[in-house]
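A single protein chain has been omitted from the complex, and every remaining protein chain is retained in its original position.
Which chain is which? They are A, B and C, in the order written, and residues in each are numbered from 1.
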Amino acid sequence: MIREDLTVVDHTLVAEDTYQLILCGRMVHDIKQPGQFVHIRTSTDEYLRRPVSISDYNIDEETITLLYKVIGKGTKALTAYQIGDSLDVLGPGGRGFPVKARPGENVLLTGGGIGVPPLYRLAHELYEKGADLTIILGFQSIRHAFLKSEFQQYGSVHIMTDDGTSGNKGFVTDGIAGMSGSFDRYYTCGPTPMLKAVVKQLGDTEGYISMEERMGCGIGACFACVVPSHDEKGYKRICCDGPVFHHKEVVLT
Amino acid sequence: MIREDLTVVDHTLVAEDTYQLILCGRMVHDIKQPGQFVHIRTSTDEYLRRPVSISDYNIDEETITLLYKVIGKGTKALTAYQIGDSLDVLGPGGRGFPVKARPGENVLLTGGGIGVPPLYRLAHELYEKGADLTIILGFQSIRHAFLKSEFQQYGSVHIMTDDGTSGNKGFVTDGIAGMSGSFDRYYTCGPTPMLKAVVKQLGDTEGYISMEERMGCGIGACFACVVPSHDEKGYKRICCDGPVFHHKEVVLT
Amino acid sequence: MNTMIQLPGLSLKNPIMPASGCFGFGREYARFYPLAELGAVIMKAATGEKRYGNPTPRVAESTGGMLNAIGLQNPGVESIIQEEIPFLKAQQVPIIANVAGSTVEEYVEVAEKISAHVDALELNISCPNVKEGGVQFGMDPVLAEDVTRRVVQVSRVPVYVKLSPNVSDIVVMAKAAERGGASGLSMINTLTAMRIDPSSRKPVLSNGTGGLSGAALKPVSIRMIHQVYPKVAIPIIGMGGIETAADIVEYLLAGASAVAVGSANFKNPLICRELVEQLPETLHHYGFQSVEEAVGGAHRESVEAGLLRP
Partner (left out) sequence: MNTMIQLPGLSLKNPIMPASGCFGFGREYARFYPLAELGAVIMKAATGEKRYGNPTPRVAESTGGMLNAIGLQNPGVESIIQEEIPFLKAQQVPIIANVAGSTVEEYVEVAEKISAHVDALELNISCPNVKEGGVQFGMDPVLAEDVTRRVVQVSRVPVYVKLSPNVSDIVVMAKAAERGGASGLSMINTLTAMRIDPSSRKPVLSNGTGGLSGAALKPVSIRMIHQVYPKVAIPIIGMGGIETAADIVEYLLAGASAVAVGSANFKNPLICRELVEQLPETLHHYGFQSVEEAVGGAHRESVEAGLLRP
């Protein structure tokens, strides 16, 4: 984990209010797993950095790819960065997805909205290990969808939209319900209500969920980002013990 | 008095930490006298605007010329504005110098440091009325001096520097002491200690002084910028009753 | 969109008014827009005699806010009645007089005189910038109740007591004002603060301390209004750091029925007018049909606070 001024090498709108930001710097060498995140200082006057998942990276080119959606002040400020600008980033943070797959295993990836990006690198690595991937991505509407075709190189992609403007109408859980056969493992990232529904639906299947919570330090020191856990300590910090947890590790409230 | 987004048409360094900023907009048509000022919002997060004197203006080109010195946060922020940028300005504010002169009258202008700019337009207008101008400008050193040659077209210019690197060594009051003959009228602008010394030195000569004080509203509503006065009300507001006062109007403390 | 709001003595076409001390007696801002567009105007503090106030510098900046130590400079109640109120009356806007003093007698005298000419009083027991009077009444519930009662007795119009945030328990002070007969509360005045200039090694303000206002103060004010709202039966005029229409919604939700805008007038002399224009759309955006519907809203929502990702 380092603090580094990364250089913006690309910044493009990929869907409504959603941008792809490619940053260049040495930080990429510290990435250990898909699903880790960076903690970004989006402007100089804010006390809180913004956590954004690493969607993809390239060691040779020393680039990290992020996808973010404009929600409030911080992500709005991010949109102003142009190619060549430098951005104060802390990272890579946290523990990502354990990339577990034997050739031929059936693995399910489900992502909702801006929970989709961290699954992208994960899909790539699972695919390389020979897993059979079923990928269900949920978006508000066709205007909000992204990474659809990119995911297709790694498995069979199913799009769900709230309004049915792309793929099937419904939530990712409706998508899961429509699948035949069972899964050896699943990975999911999205808003907490979605995570809860997915975890419930998939019962005892081995699952890994990526959580989110408002963060302070982003490195484990302030206890802003805790989630209750089943172990003796009673809590996990999303920023350093997570954001990815085994589905039985934490209590989803 | 209006609030207007003025366009930066020129911005250059003219002396150490001192910049000339030329702004374009309709505001220029409201200027009534030399010595009025504009109240600038130098960045979006600050509560207080910064008052800066109008040094010169051009009705035909709709431009206003300011000269400012970098002192702190606000003036530092000003330096970032580039040609084409727009700047939120309130003005023209206050009452300037009454331009009183009969041909041949001996008129003294004394300015100290960043108190020099408002005298520039004044010199121009007094000159046009046929006054004989003696202009004494005080600066810290030659590196801080500006407008020297520009003033020469209007009268005899005497430079005083604290360190003697340009003109004579000493304060503007030393410069005044060195003048022979008497003056029909004087105008002065600079730090309060200088104003006090000048007013004392020139005794009963009719004089006009331009004052400064930290401002809130800049339009007369908040009473931040008062100076005690000799009238029944007991005070004057520098932002709207001034910044220029007859030397007997106010109490210099 | 219905932005009207009825408060004791005040029938407001919208809930927005300039805060006391940040708008003088309205003359200067009337050059920028018709004051009739405002819900009401709260005048600069009035005292019994004219006051010069504190030595300068009287204002300074701080992160997200500003400090002031004007010290209640004003021309005195008689002069305000004769010179200033007629001007404001001609603008066709409800007038609230801010009443200050060093003694209970002075408060009573000012209130009695000025209440014949305005729609409501804002009893300023919270000015941190004067040596005597002012905030001492605002920090002791017994004094606060007493001065409120005596002012209410003589006032011909409803009295809103302006509370100070410089207290351990704002609810105690609010209840004291209510017991004293206040028709409403005005929350809040500035928080006592100081900046020291490392170069001069002295406080930036001549007075040493000054009052912190502006956005930095907003979360403190919201907290206090949220605390007080369920504990009193009288309406609250909320203020502190309002700069946007969304800020106003935040104040309404906390429990304010109307709001005052202070320091932001210095940033932008047109701010009050702009907020009046923007409020209907902003209320609509957040799903409200009227100002009234939003008042106290944060006390009624029962869904859990949490992070819902779109």
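Just so it is clear, a contact is a pair of C-beta atoms (placed from the backbone, for glycine too) under 8 Å apart; a residue touches a chain by one contact, two chains touch by 3 or more.
As the structure is a prediction and not an experimental result, all values here were calculated from the model.
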Checked against the full complex, the residue among C:Cys127, C:Val249, C:Cys272 or C:Val291 that touches the missing chain is C:Val249
Pick from B:Glu4, B:Asp132, B:Glu212 or B:Asp241: which residue touches the chain that isn't shown? B:Glu212
Missing-partner contacts on chain C, residue numbers: 56-57, 62-65, 67, 139, 166-169, 191-206, 208-209, 212, 214-220, 222-223, 226, 241, 246, 249-250, 253-254, 286, 297-298, 301, 303-308
Residues of chain A in contact with the chain that isn't shown? 1, 3, 41, 45-49, 73, 88, 90, 213-228, 233-235, 240, 253
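In this section, only the chains that are shown with their structure count from here on.
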Calculate how many whole Å lie between the centre of chain A and the centre of chain B, each centre taken as the average of the chain's C-alpha atoms. 58
Report the inter-centroid distance (CA atoms only) between chain B and chain C in whole Å. 36
Centroid of chain A to centroid of chain C, CA atoms only: how many Å? 46
